[in-house]
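Below: one structure in structure tokens.
Left out: one protein chain. Kept in place: all the others.
A, B, C, D and E are the chain letters, set down in written order, and residue numbers restart from 1 in every chain.
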Amino acid sequence: MTGYILLIISAVLVNNFVLTRFLGICPFLGVSRKMGTALGMCGAVLFVLTSASAVTWLVYHFFLHPDGLIGADLTYLQTIAFILVIASFVQLVELALKKTMPRLHASLGIFLPLITTNCAVMGVAVLNVQLEYSFSKAVVFGFAAAIGFSLALIIFTGLREKIDLAHPPRAFQGVAIALVTAGLLSLAFMGFANMVN
Amino acid sequence: MRVTRALRKLRGSIHPQYFKGLTSDCPITEMPIPQKLYLSMSQHLGAPAKPIVAKGDVVTRGQCIAEATGYISVPIHAPVCGKIVDIDSAATPAGTMAPRVVLETDPDNTESTTMSPLSDWQDRPQEELITRISEAGVAGMGGAGFPTHVKLSPPSDKPIDTIIINGAECEPYLTADHRLMIEHSKGIADGIRMMCYILNVKSVFVAIEENKPEAIQAMQDALANAEKIDATVCILPTEYPQGAEKQQIAVTTGREVPSGGLPMDVGCVVENVGTVLAIAEAIEKGIPLTQRVTTVTGHIVKSPQNVLAPLGTTYADLVSFCGGLTAEAAKVISGGPMMGMAQPNLDVATTKTTSGLVLLEQSRVHIYRALPCIGCGRCLEACPMNLVPAAISYAVEGGDYDRAESLNILDCIECGCCAFVCPSSRPLVQHFKLAKPKIILKSRQAADAKGAK
Amino acid sequence: MFWKTFTKGLWRENPVLKLVLGMCPVLAVTTSLENALGMGMASTFVLVCSNTVISTIRNIIPEKVRIPCFIVVIATFVTIVDLVMAAFVPDLHDALGIFIPLIVVNCIILGRAEAFASRHPTMLSIVDGLGMGAGFTLALAALGASREIIGSGTLTLWNELTLLQIPTESPVILLILAPGGFIMLGLLLAGMNHFSAWQARRAGKAIPLPATMDCRTCTLCKWGS
Amino acid sequence: MTEAANPIYTVSSAPHAHSGDTVRRIMLDVIIALIPAMIAATYFFGWHAIRLMLVCVIGCVVTEAACRKMMGRNLAIDDLSAVVTGILLAFNLPPSLPTWQALFGCIVAIAIAKQVFGGIGYNPFNPALIARVALLVSFPAAMTRWHSPLNTARWTSLGWIDGATTATPLDMVKTAITSGDPIPFSWDGSMAMRFFVGNMDGCIGEVSALALLLGAAYLLWRRCISWHIPGSYLATVVLFAGILRVLNPDANMPVSFHLLAGGLMLGALYMATDMTTSPLSKKGQLFYGVGCGLLTMVIRRWGAYPEGVSFAILLMNAVTPLINQFTQPGIYGHKK
Amino acid sequence: MDISTIILTAGVIGGIAAICASALAVAAHCFAVEENPKIGELEKRLPGINCGACGYAGCSDYAKAIVTEDEAIDRCAPGGSDVLEALGEATGAAVDAFEKTVALVHCAGDVDNARHRHSYNGIMDCHAAHQLAGGDMTCSYGCLGYGSCAHVCPVDAIEIKNNLAIVHPDLCIGCKACVTSCPRNIISMVPASQKIHVLCSSKDKGPIAKKACKVACIGCRICAKLDESAFSMDGFLAKRNYSNQVSNPAVIEKCPGKCIVAVGVDNTQADQKGEPSCA
Partner (left out) sequence: MKDSLKLIGSLTAICIVSGALLAFVYDATAARIEAVAQMRIAAAAAQVLPAHDRIDDAIELEHNNRRYFFSPAYRNEKDLVGYAIQFSTSAGYGGEIRMMLGLDIDGMTTGLVILPGHTETPGLGAKITEESFLEAFRDRPITDTNWRVKKDGGDMDEITAATISSRAVADAVMQVAEAFEAHRSTLREGI
């Protein structure tokens, strides 16, 4: 149990996906203009990261791993297999959502495709393999990573809503000031450094 | 007759320097009729009145010269006899352009047309009295100048149970209401009785700040033997903006006007003491509203005083009646320093809502040299509506009107407490005044678009 | 024509500095010049190869599975790069870590595939890939070099070739840590914005707006629809 | 153009009256409030305290002026906020920090953490703390070594003659606890008194709780700060430290130690209260103070850094916009 | 190289792909949602800068409006004739010649020319200044110079110089944002090909206008007499008729108010281009 808690703390605070691991920077910068969109993104990321962890773990261990169904070491196919599975899975969900729950689709679904081509999802899948997590750990890790992403995104959106109305020098307007802010936020997060050893 | 204290404290408030001593002991003096009167057709809130006289017409005192153009509108009457010499367009004290009638006065002619006095008002139907108030051109004299007959005819689903007479006069410098309550307490008491009759209400609060003991005494005396009504003189602490309608309702009755609502939503009607007096005059004597008491004050005014002047008197005339200035004025404010409007020159003329004329010398003029908001939170403390002025103005400044709206900018009563305390000297109220019309327009357009679909 | 396509990626439409795409590797691997160059070249390789293949087969892929097919092509080359690097430059491979497989989700590559290679002939697509790749590498190198110089006080290639050595006991380590990456990139972007504005002003042209990363301007999300 | 016949009046929006308070006056008050701590710093660390304070104040003001000039905006250094930042930055530095590193801190504080956002009022993070943390991360060795107060060389030498450096009390405690060793000093009344007065290892401005409290009393009296942030901050620390101590007296120091050691007083009284970066409403300020207290103790207890005040305040700075959004006061006339 | 390894690998990955693709195909079939493909088609032809000149929230919004609401196709000002043609091609709508228009501030009352009535102290914004006693200029029609228009211009084509807004015609992309931003309503779009303009908006009578500003139109009618096709009178104010070019350049010389000016030709507006002011 403590193992899981430490895993969560580590993924959320200490090794925050965005602020210390640099994964998922594009959506972090891209959808942090308005709180509404940011929250939508968070919901979508929570869902996709958790389920992608599960799906890719299964694919890896059943098809690619030498101890799996195939029985051959196909681990080098992980990149291509993961991206294929994630992309299809996400699109499947999006299609289903669009049809069955248009309202939810309007608030969360539009972010789904965005996440496909995003380092966070692919990153979590690869890290699960690299860190040799068990299935349950992988799912928890995916979820915690998403929480970490959401936390960073929500805080950052709050900051950006303030900064977007500030008067930075012209050269800094736009992404530049957002990056500096993200840097300062990441600096503050260094307070959690090495908290879970 | 009872005397009470405020039920609760104002949520936010400030204590500016009052300077009421300049004029509080000066009895109301009537001013000689000036040569020309400039009567703006937009003396009240709502649609401007429409002139019914032509250039060259000769009019007598009390004659209607402009008629109301709708329900929320009141007519305008000639304050004195004279000749119409021009009908043009000019800026009102509020800075907007409106049609204007210029009257060359004939001080020697004391002829007057009045309406028939309704001294037996208690036996007449309420509708007749309301019509009379409307015909007499009575509009609120305490603030926005809202046509009084509208306030006195609430829709049937909004029963009124309390009348609040606003004698707070919380604005610094001004003492017109103060003097009115001292010198015309009887008339005011009559007006109160008439309002009670019209609205069929018993419970009346007369709200006065405690820095006006004489007025409190006078009103107590005048109401002492008022039969059939349940009058209370409510003594409020001296705090700005105690006189603002919503705040006053809260401190006297404990009720809170819902956001976007009106006093009548909580069963109240608030009238300024001047308005009440005007009601009494209109009904009992048949005299339309053609003059008002204006406090002409400031440290540079030679003899600051409370002047009873006909509507349309230019500020220049008022100043010269008060003996002129001892030093050059740097700012001229129509109204009090907290909510009044700065004037570009002295050519502007008084209206039904001109409660004061404050002239400031350079050293008393606050110059806005705005720094960014440093987030000190003082404006939050000061805001009687409990808004977050800092955040609203930040949003307006950044052009994010949607956020300003979601921060409830529309609840702001523009009292100025926030800007008064802001150490960054931010023009907070100006931001709100700038954004509010645009936001209202936008939501109206949105509503229209919705309706169209 | 070719030249213009090539230089476009270097400067005018530099994927990092002007389009603000593919930020993760840009921030993550630029702790040293060497890593930056390695990442840049790996990405360039993938970009060129995938552009080549995609523009070659662009006419035979059904519209509906266009993007999944592109992704598969890209992923193939990424895996090749991954394997080859593991075999021949293992230290660099370790340093870049998971950011090698993540090249597959780098928006620049899919972006070029979608926006350019799928509409242009093969040769031109190769040049486009080279230009964009070079622009990406250049930006990474600039960031990597500045972070390495300030953050570790040195500028080293292949572990031994020291190009520069700042004579200080205490370099500003902040720069090679995560916050330094964000801040340095922010400063670099601001510098670029300033330079473009200055250039435009001198030429009497409209001053370009500073880059804003906004999902509305990105075309990738519409894949498959 | 001929001179206008009429005087030109000033026209502005209401209100036309003003309380007369200015940002400059507030900053001046903060500077006044910091004087006791400056004296204490000078007494305990001598020449090096003076050196750091001078370098930081001048560094910050010059950087501010240079940035404003580059941005083509009015200089705005007369609001004195850069002076406050400078003093507080100096207070957050160990006495032996090299001058060039202090200057680097000034540039980070003013250029990166403040002017890049547009200057006073727009910065989301406390500039002095950003600088401190940037220095801590960049030069961990220089930032975590201390020369003791009342060091004999404090007046006589431009450098430190004796090379002996120590860790701060918090650092020693942390090292001891993480390695399971006994705590290297005993904590009793006289020790606490020593710490209260300021005779302890630490940054030049953080040592004397006494001087800091004196200044804070002045600020409270001048209404530059309210009790909400320092109160909730310190109360949370007391509560948290108390619970830890009760649960496990061996591995945790007493509450009074946590209050007096390190930068807690400086942080709670002067840095968490920075208006720009803390919530607007009183309710929000309470949340903020509690958050600061919790994070401080979490980092002190479990984090890698011995001291958590700077990070805690910066982290709470980051969530201040969110706090502001969620603690909108109950507006008149809105349903509660 | 073992051929069976290759087959195995290809088989596994091919299998995964087949499963995914089939799932998608089935899903696409089951969850199909109708959407007009034309919208995407049009959107591709729009510049994609989301400037809002068309009056919609962005390019895709506009594309949608064209398809679903029959919106006109000539509303994308920045795209100019290229986009118009492309849209015309896609929609099959008839394309009129696209005349480039640029914004023009109809006022020449800078600090040297126009008088101030009072000293304004408040937000540096034209609306705010206008709201207070009708603005601080004696002329109640002219430019206030607080730059609300410059602020909204997406390409910095407006410069405030000596308290007067000046549009640089070659920078202006014709988005009309400034037109609605001006509380004085003195900005209008004029054909880029026209160079001679009346730079005054004062409807006041000659003497009043003259007193307020040195370069005011005094309503003398000389221009209308000299070049009937290009000038007409609207009360006391001369108006340019932009469907005709000015045939008699002498109007510039003859105008006693000096408010008829050739912009971008000699020592006039465009010439004064300098550093755009920074907010």
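The rule is short, and it goes like this: a residue touches a chain if its C-beta (ideal position, glycine included) is under 8 Å from a C-beta of that chain, and two chains touch if they have at least 3 such contacts.
For clarity, every value in this text was computed on a predicted model and none was experimentally measured.
Asks: As a test of the contact rule: which chains in view would the missing one touch?
Replies: A, C, D, E
Asks: Specify the residue from the set D:20, D:140, D:249 or D:330 that touches the hidden chain.
Replies: Final answer for the missing-chain contact: D:140.
Asks: Which listed residue (C:29, C:47 or C:69) would be found touching the missing chain in the intact complex?
Replies: The missing chain is touched by C:69.
Asks: Looking beyond the chains shown, say which of E:10, E:72, E:111 or E:250 touches the absent one.
Replies: Of the listed residues, the one touching the omitted chain is E:10.
Asks: Of the listed residues C:14, C:30, C:43 or C:79, which contacts the missing chain in the full complex?
Replies: Reading the full complex, the residue touching the unseen chain is C:79.
Asks: May I ask you to list the residues on chain E that touch the chain which is not drawn?
Replies: 1-2, 5-6, 8-14, 16-18, 20-22, 24-26, 28-29
Asks: Counting contacts across the full complex, list the positions on chain D that touch the omitted chain.
Replies: 139-141, 144-145, 165, 167, 175, 178-179, 304
Asks: Name every residue on chain C in touch with the hidden partner chain.
Replies: Contact residues on chain C toward the absent chain are 60-62, 64-65, 68-69, 72-73, 75-76, 79-80, 83-84, 86-88, 90-91, 94, 152, 170-171, 173, 176.
The criterion applied here is as follows: only the chains that are shown with their structure count from here on.
Asks: Strictly by the touch rule at the top, which chains does chain C share as contacts with chain E?
Replies: Output, common partners of chain C and chain E: A, D.
Asks: Report which of C-D and B-E is connected by more C-beta pairs in contact.
Replies: Of C-D and B-E, more C-beta pairs in contact link B-E.
Asks: Could you put a whole-Å number on the gap between the CA centroids of chain A and chain D?
Replies: Whole-Å distance between the two chain centres: 35.
Asks: Whole-Å distance, chain A centre to chain C centre, using C-alpha means?
Replies: Once rounded, the distance between the two centres reads 21 Å.
Asks: So which bits of chain A are touching at least two other chains?
Replies: In chain A, the residues touching two or more other chains are 77, 80, 84, 87-88, 91, 161-162, 166-167, 169-170, 172, 177, 180, 184, 187, 190.
Asks: Using the touch rule from the top of the page, what residues of chain B touch 2 or more other chains?
Replies: 341-345, 367-368, 372, 397, 427, 430, 433
Asks: Please list each pair of chains that are touching.
Replies: After working through each pair, the chains in contact turn out to be A-B, A-C, A-D, A-E, B-D, B-E, C-D, C-E, D-E.
Asks: If you look only at chain A, which of its residues touch chain E in the complex?
Replies: Residues 59, 63-64, 70, 72, 74, 77, 80-81, 84-85, 87-89, 91-92, 95-96, 98-100, 167, 170.
Asks: Taking the complex as given, what residues does chain E use to touch chain D?
Replies: Touching chain D: residues 115-122, 128, 131-133, 136, 278 of chain E.
Asks: Which stretch or stretches of chain B touch chain A in the complex?
Replies: My answer: residues 372, 394-395, 397-400, 403.
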